[in-house]
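Then we have chain A:
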Amino acid sequence: MKPAAFDYVQSHSLEEAMVALRKYGGDAKLLAGGQSLVPLLNFRLLRPAALIDINRIPGLDRVEMIAGDALRVGALARHHTLETSPVVARHFPVLHAAMAHVAHLAIRNRGTIGGSLSHADPAAELPMLALLLDAIITAESTGGTRHLAARDFLIGALTTALAEDEIVTAVEFPALPAGAGWDFAEFALRSGDFAIAAVAAVLTLRDGVVGEARIALMGVDETAIRASAAEGLLQGQRYRPELIRAAARSACAAINPITDLRASADYRRHLVEILAERVLAGAWNRAEGQAA
Partner candidate 1 sequence: MSAELRPKIIGARVRRVEDPRLLTGGGAFADDLGTPGALHVAFRRSDHPHARIVGIDCAAARAMPGIRAIFTGEDLDGLVKPILATSRMRNYHPTPIPVLARGKVRYVGEPVVAILGESRYLAEDALEAMEIAYEPLGDVVDPEQAALPGAPLLHEAAGSNILVSREFSRGDVDLVMAEAFVRVGGRFRFHRKTPVAMENRTYVAEYDRGRNFLTLTSSTQVPGIVRDALVALLDMPGHSVRVVAQDVGGGFGGKTSLYPEEVLVCALARKLKTNVRWTSDRLEDLISTSQAFDEIIDAELALARDGTILALAADVTGDVGAYSIYPWTAGIEPVQVVSFLPGPYRIDTYRGRVRAVATSKPPMGPYRGVGRPVSTFVIERLIDMAARRLAIDPVALRRHNFVSGDDFPYKVVTGLVWDHSSFREGLDEACRAIGYDALRSEQRRAREAGRWFGIGIASYAELTGIGSRISAAPGMPINTGTETASIRIDSTGTVTASFGITSTGQGLETTLSQVVAQTLGVRIEDVRIIQGDSSAVAHSTGSYASRSTVLAGGAATLAARAVREKVLRAAAHILEAPLEDLDAADGAIFVVGTDRSITFRDLARAVYSEMGRLPKDTREELEATKVYDPYFGTTSSATHIVTLDIDPETYKIRLHRYLVGEDCGRVVNPLIVEGQVHGGVAQGIGAALHEEVVFDASGQILTASLADYTIPAAGDIPPIEVVHIEAEAPSTIGGYRGMGEGGTIGAPAAIANAISDALAPLGIEITELPVTPERLFQLVRQAQAKAAKEQGSS
Partner candidate 2 sequence: MRYTLHVNGQDRSVDLDGDTPLLWVLRDALELKGTKFGCGAGLCGACTVHLDGHAVRSCQTPVSDVGKSAVTTIEGIGETAIGARLQKAWLDVDVVQCGYCQAGQIMSAAELLAQGHVPSDEAITAAMNGNICRCATYTRIRQAIKRAASPSFASAAARK
């Protein structure tokens, strides 16, 4: 299980990386954390002509709060940085909570935010959180810079809207509404495994009435998705157990899960309903706590 030969190109600036990417015209892969890429190379499921290593590009790993209380995360920030960043924990606790579910320490030490988004695994936490938090993804190429909403960025299983010569350079999480409650729940066979299903939610209450509801699901469709109908059901409503159950059922209706080795489509639907109910209840509790 050894990778096929490739050229190794180390970039010291974004410019160099973009030029190299263009030069190889789709036959090169960007090497950031490599935690998803290298297994594919070792199994020889991928055999690019070149790997363009972007790890040494300075400044690309910054995690910072920017104007409007938004969080800007450079593409080379590692999962472990988000997991332990006090800024993330304070402003985006849901993101903080989700990061602990990403594989294991050694993987989180290397795996990057840009890499996870670009790889777009339907059972990976970061794309789902980007979707939940209405993140804006910055993609750059020699042709210019684009800003893509997460929902436009994630197209399908391992498929994004990135052009061949584009590099994800940053992701921006806009500030959450004040007093938002949140929750995250994941079901995996073992700790650190890819999720069979996971649900995350953010709820904002005004006087006990839902202002905004966001529900994101993963592991249960081609890509992470938002349960828009369920979000709609909650809007403007007061807490009732039946409402939560109805929203969970609605979330469940929105998905198109697969049957694989780990779980059947039916079980995944069942799990989404259960997790959605728990997560909505948890987020509601937190939102009420915030309001109180």
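A few remarks follow.
Operating definition for what follows: a contact is a pair of C-beta atoms (placed from the backbone, for glycine too) under 8 Å apart; a residue touches a chain by one contact, two chains touch by 3 or more; residues count from 1.
Criterion applied: all candidates are chains of the complex that A comes from, given by their letters.
Everything numeric in this text was worked out from a predicted model, so none of it was measured.
Candidate 1 is the partner touching chain A in this complex, chosen from 1 or 2. On the side of chain A, the complex with candidate 1 involves touching residues 1-5, 43-44, 187, 189-194, 196, 261-264, 266-267, 270-271, 274-275.
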